[in-house]
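Encoded as structure tokens, the structure appears first; notes follow it.
One protein chain is absent from this view; the other protein chains keep their places.
And then subunit A:
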Amino acid sequence: MSTILEINNLKKTYNSGDRHLTVLEGINFTLQAGDTCAIVGPSGSGKTTLLGLCAGLDRASSGSVILNGVRLDNLSEDARAQVRNQYVGFIFQNFQLIPTLTALENVMVPLELRGERNVKREAMDLLARVGLADRHDHYPTQLSGGEQQRVSLARAFSNRPTILFADEPTGNLDEETGDKVESLLFELNREAGTTLVLVTHDLELAEKTQRIIRIKGGHVVSDTGAPEATHQPYGSNIS
């Protein structure tokens, strides 16, 4: 199995005037292809910041992020965007569909960005897979929250990502809808063999992954389910 994500001694600090706020520090872990991992922790613990850094949405203050063999912290924003387009899929709590595009067009965007042609059929197949083939020409505002998240799922898998990052994927949905979306997410992930990293408050959801990394106050406090070889000496971080 190959390493998909490698996080080394990651630190993130925000500066506001004279104040320096460290939101993440001393984070180390590695994920192999096909792994599923949940990052859990209380509000303000730094889990979303960690997801952003892992996905190349932000730059670390120090340490490194290596995604699919590409070291992200040395790349420009545009180069990181290209990495995201090639290897990464995203699912957001608030769906983040583009309001001016139909469901189908939203799913097509990552492929079109790659310059691929004749992507409509592929996108339609994905929409059919999430049960929304007949709603393909609807705009996000014409869809319910669950439907929007299913479109978002289709979009996330459309570029055949190596790794999928999900930020509270069911956080904005009622329980029943959330369960459906959850099942669909794991199902699609299994089929595609994609590495999955999800950030959640929901411990029930987290337990469906192979590995759970707990964060508190910007530090990793536990890492359950991690393969022996990748266990890191957390030192003082371990509670």
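Things worth noting here:
Definition applied: a residue touches a chain if its C-beta (ideal position, glycine included) is under 8 Å from a C-beta of that chain, and two chains touch if they have at least 3 such contacts; residues count from 1.
Assume contacts and distances are computed from a predicted model.
According to UniProt, the chain absent from the figure is "ABC transporter permease", selected among "Tryptophan synthase beta chain", "Potassium-transporting ATPase KdpC subunit", "ABC transporter permease" or "4Fe-4S dicluster domain-containing protein". Across A:D35, A:D167 or A:D223, the residue that sits in touch with the chain not pictured is A:D167. Only one of A:T30, A:T48 or A:S61 touches the chain withheld from this view, namely A:T48.
Of the options A:S43, A:T100 or A:N118, the residue whose C-beta touches the omitted chain is A:T100. Remark: the residues of subunit A touching the chain excluded from display are 48, 51-52, 57-58, 69-70, 75-79, 81-86, 88, 90, 92, 96-101, 105, 109-110, 112-115, 141, 155, 159-160, 162, 167.
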